[in-house]
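Complex shown without one protein chain; remaining protein chains in place.
Chain lettering (A and B) follows the sequence in which the chains are written, and residue indices restart at 1 in each chain.
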Amino acid sequence: MLLELQGVSMAFASLKVVDDLDLHVDEGEIVSVIGPNGAGKTTLFNLVTGVYTPTGGDILFAGSSIRGLDPHQITRRGIARTFQTLRLFLNMSVRENVMAAAYGHTKAGVFRSMLRTPGMRQEEREIRELAEKRLAFFGERLMGYRWDQPAYSLSYANRRRLEIARATATNPRLLLLDEPAAGMNPKETQEITDLIGLLRTEGGYTILVIEHDMHVVEGISDRVIALDHGVKIAEGSFEEVATSPQVIEAYLGTGGMAKK
Amino acid sequence: MFPEPFRDRLATRVDEFIQLTLNGLTLGSVYALIALGYSLVYGILKLLNFAHGDVFMVGTFIGFGTLQLLGGSADPVVPVWLLLVLITLAAMAGCAVLGVAIERFAYRPLRDAPRIAPLISALGVSFFIAYSMQLMFGAALKNYDTFSLDGGALYFNGFDVGNVRVPLIRIITIVSAFVMMILLWLLVTRTRIGKAMRATSHDREAAAMMGIDIDRVIVFAFVLGSALAGAAGVLFALRVPTYATIGFLIGLKGFTAAVIGGIGSIPGALAGGLVLGFAEAYTQGYVSTRWSDLFVFVILILFLLFRPQGLLGKADIRKV
Partner (left out) sequence: MSGGYDDELTRPLEGALEATTSEGPTSPAVGRDEWVARHGGNRVQRGGRLGTLEERLRIVPWWAWLATFTALFALLPVVSDSGYVRRVAFDIAIYLLLALGLNVVVGWGGLLDLGYIAFYGVGAYSYALLSSDHFGIHLPTIVSIPLIVVIGACVGFLVGLPSRRLTGDYLAIVSLFFLQLFLTVTTNGDDLFGRNVTGGANGLLNVDPLSLFGHELPVSKDGIFNVAYLYVVLVAFVVVYVALRFVNLSRTGRAWRSLREDALAAEVMGMPVNWLKLMSFAFGAAIAALTGTFVAALNASVFPLSFSFPLLITIYTMVILGGAGSQAGVVIGAVLIGVLLELLRDPGDSRVLFYTIIVLGLVAAFRLSKRLAVVLAGTAVFGLVVHSIAGAVDNDWVNGAGGAGGGVSDFMANWVIVPTDTASWVAPVSYISLVSLALILTLLRGWARLALLVPVLYLAAFVWENVMLSKPEPTRYIILGVLLIGLMIVRPSGLLGEKRVEIV
């Protein structure tokens, strides 16, 4: 198991947002997390990336506990994420956004930077190449002249792609994608679905995805986990979860529609 | 620091302790009033109003000016008690107006700007006010000369605790401060506008959506805070001469009191003010007058390290 949550709980004052959650992701898997709004999905991502510290339980990555670590330490161990509401560095260029994320696995310190040692300049070249390579993954969309454009000049779909590219620049083993297809038209959604598959086959990443669009979930997932009110209510293949009565009830309630 | 006519009466260590406690209480009451202003504004705007100390300073000057207008302390045209009430009210009113103006012109345009912008504006305001006063009224000390009032009545009247005299002037300071704090507490907890203030400090957007007029609430917070600072100014200047740049140092202390007590919390401001007052008084008495500031700094650092939310503040929960 690459990622394992053992009895993880998260409470804000007396409000329990995640309750005794057990969850795992194996290396090389693509797992989707679904659930109605407020189910605790983004909180789950915040817990795994160290933005929150769980009030109960433990989180293990590659066998060792990451509970209580700072987010940047967790990122260095190999977990990267995108945000549900995009959080790009808007005033920086596209290339710079991705280069910035390489910080965690590079080491030119301030003194070497001041003196511009050959080692530092070599590392800068490598970071630049890495950024361009990661951006190239998305085809012509984020290539060429776009590299120098400020991130705020990108369209919405391109911003989402940039955010993924930036996350991959941290050289992660596990990639957490928070609603990567949100706000995309059907064509772009299909592209994202293919892209996520490519991220696994060509990039070698293990991927945990939060998604609402069931077409995407169906198209990518090895396994699906459904959450509601911070609790796991179903887990299995897409078909199993989609037809599970608890899931249907969570989304549609116990009224007439659900009984169908 | 020990009032002159009574120094020889401090015979025992107990006396010394009582005197220092009294000093601490007096100092602390004033600090608490100032701290309240910081807390009120910070609670709603999350802004450290650096100019607040200078509003306090303006209060001392308005009090002084009103005092002179009413004949001066040697020969006032009204009875002493009325004199005190009038200068306090004048200071409170003047400072309230000043506070509203500061909010309206220096902070409101920056309400949606990044956090650092209103802070820097506040620095500018602080500077502007302090040196404007110096420009207009000079850099010399302004002494209320309270001792001349009614032949020193405020100093000679009072009661005794053991061998220590508690002069009327200190009683007035402490009691007035506490009365104002109680009134404020009632205002914040028992009235609608108080409830609106508390709601706004929890979540400004939600409060706005509930129909609360945010601008009015913010102005009200400034009115209250500044009026209290004005009152604190008079209470302070009755015993200590004032000058145009005093706002920086006193404001810093009031501000430290607010942080120690828990910035954003009203009972916290009181607690912090008293803690600071006592700390300063005891250090001055038992250690040395010169190093009391250092001691206070150490206390502040310890709080920030181990209990950043202060004595009575709530730990900050941030939602991502």
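In the analysis below, a residue touches a chain if its C-beta (ideal position, glycine included) is under 8 Å from a C-beta of that chain, and two chains touch if they have at least 3 such contacts.
Bear in mind that the values here come from a model prediction, so they are computed numbers and not experimental data.
*Asks:* Looking at A:S65, A:S155 or A:S237, which residue reaches the missing chain?
*Replies:* A:S155
*Asks:* Among A:M1, A:A62 or A:M92, which one is in touch with the chain left out?
*Replies:* Of the candidates A:M1, A:A62 or A:M92, A:M92 is in touch with the missing chain.
*Asks:* Could you tell which one of A:G104, A:P180 or A:G230 touches the chain left off the display?
*Replies:* Answering carefully, the residue with contact to the hidden chain is A:G104.
*Asks:* Mind pulling the chain B residues that touch the left-out chain?
*Replies:* 46, 48, 101, 105-106, 109-110, 113, 115-121, 123-132, 134-137, 244, 248-249, 252, 255-256, 259, 290-291, 293-294, 297, 300-301, 304-305, 308, 316, 320
*Asks:* In the complete complex, which positions of chain A touch the hidden chain?
*Replies:* Those residues of chain A that touch the unshown chain are 49, 51, 70-73, 75-76, 80-81, 83, 87-92, 96, 99-106, 108-110, 113-116, 120, 123-124, 127, 140-141, 143-145, 149-150, 152-155, 157-158, 166-167, 169-170, 187-188, 191.
The criterion applied here is as follows: only the chains that are shown with their structure count from here on.
*Asks:* With chain centres taken as the means of their Cα atoms, state the distance from chain A to chain B in Å.
*Replies:* 50
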